[in-house]
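Working notes, structure below.
What you see is the complex with one protein chain gone and the rest in place.
Presenting subunit A:
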Amino acid sequence: MPENTNHQEKNESLTRRRFLKSSGIALGGLAVGGALGSLIPFKEKTNVENVKSKKTENYNLALMYFTQEQFRMVEAATERIFPADDNGPGAKDLGVAYFIDHQLSGDWGFNSREYMQPPFFKGEKVQGYQGRIRRREIFDIGLRELQNHSLTKYKKNFIDLSEEEQDDVLTDFAEDKVNLTTISASGFFTMLRSSTLEGAYSDPLYSGNRNMEGWKMRNYPGSQMAYTDVIDKKFTVIPPVSLKDHLGH
């Protein structure tokens, strides 16, 4: 939707200009509003013809961590957590499985900014996660056990189960009715659930929330620069913009 993109960009530039006008930043003195100068997008004018002639492929629709089988299972499971309905797309069409795959390949998947030093002891629930296993390994084990549980209970692969059967298997995980030795079944399910919401509603930059459809469903305006015009008004629907729009392309 090149026209649409261009339209949004114009709006965005206007918002930024309006801000610069309305903020009343006093110049002189010891000025510290450092980002102000950089609030105007890089390119203010975009040739509509140019945008039309350049069809952009989404090269992010590939996998960094999951096997194809894991990916299909995550697609199916997250769709049950956040299904397509009258409101709009579900996890699958929002790209949630790509989001989770890409997240697992980085810091989050390796728990690299978390304390992972030994010794490891089982603690009280209120003391939080105390395992030695990192998120990408939790997904490996969790998905493997999801498959095993499906095969045991229904003699079918998870992705071949009916929606009701998939819900049943996921409920067994959520309620710790499956006994796993290495990880907590409900702990894995909780992670799957929270990363589904992250994939549905984070900036499209991260491969989920495709075309900002997650935001549109709940009238969330995304990454706006300013709400000074609506903050004291009645409910206002504002078409969303993403971080991409801030770079002006």
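Structural remarks
The criterion applied here is as follows: contacts are C-beta pairs under 8 Å (C-beta built on N, C-alpha and C of every residue); 3 or more make two chains touch, one makes a residue touch a chain; residues count from 1.
Simple rule for what comes next: contacts and distances are computed from a predicted model.
Looking at the choices "GMC family oxidoreductase", "Arsenical pump-driving ATPase", "ABC transporter ATP-binding protein" or "Transketolase", the name in the UniProt record of the chain not drawn here is "GMC family oxidoreductase". Within the whole complex, the absent chain has one touching residue among A:K156, A:K177 or A:R218, and that is A:R218. Checked against the full complex, the one of A:Q68, A:Q127 or A:T181 touching the unshown chain is A:Q127.
In the full complex, subunit A contacts the hidden chain through residues 19, 22-36, 38-39, 80-83, 85, 87, 90, 107-108, 111-117, 119, 121, 123-130, 167, 170, 174, 193, 196-198, 200-203, 205-206, 214-215, 217-228, 230-236, 243, 246.
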